[in-house]
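All protein chains but one are shown in place.
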Amino acid sequence: MADEPVLEVSGLSVDYVMDQGNVRAVDDVSFTVGRGEFLGIVGESGCGKSTLLFAVAQLLAPPAEVAAGSVTFGGNNLVGLTDGQLSAIRWRDMSVVMQSAMNALNPVKSIGAQFKDVMRAHGKVPDRDIAARSAEVLQMVGIDPVHLRSYPHQLSGGMRQRSMIAMALLFTPDLVIMDEPTSALDVVAQRSLMVQIKELQLRFGFAVIFVTHDMSLISHFSDRLMVMYAGQVDEIGATRTIFDRPLHPYTQGLLEAFPSIRGPRVPLRGIPGSPPDLARVPSGCRFRPRCPYAVDKCAEVAPELYPLDEALVRCVRREDGSLAS
Amino acid sequence: MTAELNGADAPEGGLLRAEHLTRHFKIGGALSRRTLHAVDDVNFTIGEREIVALAGESGSGKSTIARVLARIYKPTSGEVFFEGKPLTSVTSRQEQLRYSGLVPMVFQDPFASINPVYRVQHGVLRCLKLHRPSLSAAQRLEEAARVFEVVGLNPDMLQRFPYELSGGQRQRVGFAQALAMKPRLILADEPVSMLDVSIRIGLLNLMAKLRDEEGVSILYITHDIASARYVADRLIVMYAGQIAETGPIEDVLTHPRHPYTQLLLSAVPDPRAPLSVAGETDRGEPPRVIDPTPGCRFRWRCPLAIDTCAQVTPELAELRPNHSAACHVAQNSPEEVKAFSA
Partner (left out) sequence: MAMPVSGVPTETPATQAPELGSGRALGRIGRAVRLSRKATIGSVLLLIFALVALFPGVIAHDSPTQDAYPARLGISAAHLLGTNTYGQDLFAQLVYGTRNVLIIAFTVGLATTGIAVLIGVAGAYLGGTWDSSLNVLTDVLLVIPLFPLLIVIAAYAHGGTTVVLIAAITLTSWSYTARQLRAQALTLRNRDFLEAARVRGERRLYVIVVEVIPTMTSLIVASFLTNALYAVLFASSLQFIGLGDPNTVSWGTTLYWAQNNAALQTGEPLWAIVPGALIAILGAAFALLNYAFDEIGNPALRPVRKTRQKKGAKQRG
């Protein structure tokens, strides 16, 4: 019972249905999230990570739609459930923290009023319990409950993000999904927020899916890491494993793209080129045009995820052993 | 130190010199008398062929400094000297045009800094038309193609529309526009913050190339110390509108004397190092400096604060060769004091 994963995504594909034809933004993605586990999803713009997140949370809006696969949460497949059925799960068992609090928070309502709205929307909670719980979650994230009366613009960026996280924890869900919640913050505030999230996670035991483009940020906090590129999962495994021995050339490239403040100053190259247009993906491996190790086979065979060294990697040269670490 | 560190000694006078630069903003309604001290009594120089990183959190005043240097704002007091002449003497249209060509600005948001209704060549051609009027139309097109190549863009892209370009490519267009005017100093306001990480390196390499091959100086404004280290020669750390520390970048990063610099360094995520627990309780709440009292503005967050810190505003004092910090505690102790261990 304890090993049952809290979320299981299987073969999920998401298409954008356009006049000119469908564009597959998420291609056959599968992963699980265990109870209390912190999964980081890393990738750059256009890799599909945000679309994946929206698909898992069942927040896709037309023209995006789930083309295939399932999202199993609490034993039910969320794909195909009606809004009514979903609302029983939303916020109570699974909640979402958006990228920018200024976009997600209502600017004309106080924080306390918004907490109240959320609690009313997702359960019958007596008024005095609402006030008590609101104060409690704010304290959990280190904000003085007096700010229940504040409006979003009166709070600093860091505090706004913290109140978003507090809002997500109102019903102590089993899974909290976060879409780059720290990207608008400065480095000290960012680090402080990450530490806070981790601490809350360890205290309350909820699982976290954390989507970001900044690999170094997540390195100390996630248990497992999933690297996405052009709509597919390219590598997935324990965080330390991936950082110490990145298998996929893209992951290697990403890790090398972070200049360090310690150690020798070396010239870096980044990854030349840019991600492919999802409407016209290259034949074979999608990373091939930018890969320093590409060979002819890479254009012919579209690789599948292959288990190697406690991780899963999508690379033909890793699979056939022609690329040694 | 390695040979890459050009201009590690701040030259006397230099290309650009800011003296007691101050910029305040009135806030509140018409009847309010409150003043926001965005920049207070800032002194620095930028030499030839050097990249100076201006680092700080939001609200530190770094963007305001850039806008004063770009002549979008006038200083409330203090003076900026460019090539030895004060900016207040730049009055006629011709002088203004000349200055804006020599000190252009590259903006942060690649999606908002190019006009979406025109082809990408529009901005570059306008820059050429305004600043190099001796060129004919054909020469302008040639020159536009040339600067595109310098920044690593295919000249065919001149005919594209902005929406067809990626964020990284648009930022290169921004640099191309600046280059077209034959600048001496480029004000780069967080040029890579909104780009994907693997694309940033390309732009940073471009900036280094511009310094080395085109002889351009760059004021690189950022909140990312790691990228500053990668590309800059000198570092200025700002806090709450004042300079906290300044010096050759390697020296500042290996021997940070100001507690704020130490805090910043401890917060930079580095996957190769174990998670530092220093400064964990610090929330990263930078102050809004409204009608400040004398004293160090960092004192509320500083574990080393002493009485003097609340009474006397610290001034920059040299603690190591060419490396100054504005901190009473650091200035009064012969050895380095660690407020936050990196």
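Every chain is named by a letter (A and B) in the order it is written, and numbering of its residues begins at 1.
Criterion: a residue touches a chain if its C-beta (ideal position, glycine included) is under 8 Å from a C-beta of that chain, and two chains touch if they have at least 3 such contacts.
Since this is a predicted model, take the numbers as computed values, not measurements.
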Among B:37, B:131, B:172 or B:211, which residue is in touch with the absent chain? B:131
Which residue of A:6, A:39 or A:64 touches the chain not shown here: A:64
For the chain left off this view, which of B:45, B:100 or B:324 is in contact with it? B:100
Which of these, A:80, A:267 or A:292, touches the one chain of the complex that we don't see? A:80
Spell out the interface residues on chain B facing the chain that's missing from view. 70-72, 96-97, 100-101, 104-105, 107-109, 112-119, 123, 126-127, 130-131, 161, 163-166, 174, 177, 181, 194
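Basically, only the chains that are shown with their structure count from here on.
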Taking the complex as given, what residues does chain B use to touch chain A? 2, 4, 57-58, 166-169, 196-202, 204-205, 223-227, 229-230, 250, 253, 263-265, 267-275, 279-280, 282-286
In the complex, go through chain A and note every residue touching chain B. 44-45, 142, 156-159, 185-192, 195, 213-217, 219-220, 243, 253-255, 257-263, 265, 267-272, 274
